[in-house]
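One structure is given below, encoded as structure tokens.
For this view, one protein chain was removed and the others were kept in their places.
Up next is chain A:
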Amino acid sequence: MATSLSLTEVAALKAEISSAKKTSMNSVRRLLTLMRETQRKDAQLVSTHGDAFLKSSAIKPVPDEERFLIYEQVAIAACECGDVEVADRCVSRLESRFPGSIRAGRLRGMVEEASGDIDGARATYAKLLQEHPSSQMVLKRMVAIERTAGDLQSAIKALNHFLNHYMADADGWAELADLYLEAGMHKQAAFCLEELILIQPHTFCHHLRLGETLLSYATNLEEKIVAYKHLCTACELCAGAHPRVLWSLLACVSSMASKKAGASSSGRGGATAAMEEIDVNVARLASKQLKKLYAKADPDLAATAQAAVLDMLGDIPDCLDD
């Protein structure tokens, strides 16, 4: 769990290690441990200093369980920043200690990916899947490898296959939503985000992302109302403290009811119908909150923001806090 205390310590250690002339191996070991616990990433730092740690005498007293976790951690970091030689060395060590291990096998595949040998990696994962056909770890690599190879459609197919078996995997739904958004398939992304919300209903950024996704393709009022509801939920869940939520909410209200944003004044789905769905108090509160947040920002930026809000909501009755 990433507590604020541990994150502060991570930041302090990072600063110390980056600036020190002679790096303290104790600090490196502590940082590596904290980064595993808090799931923070800093690939270059971990790869460079982790590798130095593993080569130093400081590794000797480290108990086996921790030692091999460090090898894995450094291997993954090294793959991420292309330090293939470092990664290869770490993985070889793990393979010799744990022959036939699927965890080591997956790391071997990642090294192959990092060195550009996509076909080799595919073969490695395929072989692992033969022995362990339901391995979540390997199934996820099958998705990642398609993304590495730039084949968005294959990645989507592979991830759909994974989610058919593991439909409660929140990360999987979030990743699939990302893939669909990258492919410009907003409706499908919205479906994934809805599944994600079923699993994690109190996470504000899921509601925010769904609201923004819906708004990105909504053409009629009904669709925009759903977006509006999710953005209101996001606002409630983050206690109105997040700028992106506030801006998205104002953009939604503007899109529904402002003539400037193209809402027609009459007819089904027009601005008048929209006004019955929107609670003006919500819009007023959101714009007031935004003003409060911008009070801490540069005055020029605050003024520009204020002008933009006026543009967006100015012609909607009672929406602005004056």
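Methods note: a contact is a pair of C-beta atoms (placed from the backbone, for glycine too) under 8 Å apart; a residue touches a chain by one contact, two chains touch by 3 or more; residues count from 1.
Convention: contacts and distances are computed from a predicted model.
A chain of the complex is left out here; the name its UniProt entry carries, from "Proteasome subunit beta", "MPN domain-containing protein", "Mitochondrial ribonuclease P catalytic subunit" or "15-cis-phytoene synthase", is "MPN domain-containing protein". Contact with the chain that does not appear here is found for just one residue of A:K14, A:R106 or A:R209, A:R209. Within the whole complex, the absent chain has one touching residue among A:R97, A:R244 or A:K259, and that is A:R244. Of the candidate positions A:E182, A:E236, A:D279 or A:D318, contact with the unshown chain belongs to A:E182. Along chain A, the points of touch with the absent chain fall at residues 80, 150, 181-182, 184, 186, 189, 209, 212-213, 215-216, 242-244, 247-248, 250-252, 255, 293-294, 296-298, 300-301, 304-305, 307-308, 311-312.
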